[in-house]
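Below is one structure. I have some questions about it.
Missing here is one protein chain; the remaining ones are kept as they sit in the complex.
Moving on to subunit A:
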Amino acid sequence: MMPLGADMLFKTLADPTRRALFERLCREGEQTVGALTARAGVSQPAVSKHLGVLREAGLVVDRQAGRQTHYTAQPGALAPLIDWTGQMAGFWERKFDDLEDLLRRMDQ
């Protein structure tokens, strides 16, 4: 089975608001909670809560500067998700190997 870390990663990214926050940090780089809230469509406490969940999953890191907290995406944390996609592809690659073998044997 998948490591627990992967389960947490998938659960974390399943929430569309949280995923959108992560995507914005990936595309636009480090941002403050205030800047993220301005375009999140949810309240600042909600944004802070989502960022906390993202941090727990290792998807973002925070940096305190004065009164502001800045968040940065950690795209490397997506590795289990990329591995998963690779496994799915592996299922079909193996089936295609069997199909190739079958095609060679047909009509012989």
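Keep in mind that, in the parts below, a contact is a pair of C-beta atoms (placed from the backbone, for glycine too) under 8 Å apart; a residue touches a chain by one contact, two chains touch by 3 or more; residues count from 1.
In the analysis below, contacts and distances are computed from a predicted model.
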* Considering the UniProt annotation of the chain absent from this complex, which name among "SRPBCC domain-containing protein", "Stage V sporulation protein AC", "Acyl-CoA dehydrogenase" or "Cytochrome c oxidase subunit 2" applies? -> "SRPBCC domain-containing protein"
* **Touch residues of subunit A, complete complex, unshown partner** => 1-2, 7, 10-11, 13-14, 16, 19, 23, 81, 84-85, 87-96, 98-103, 106-107
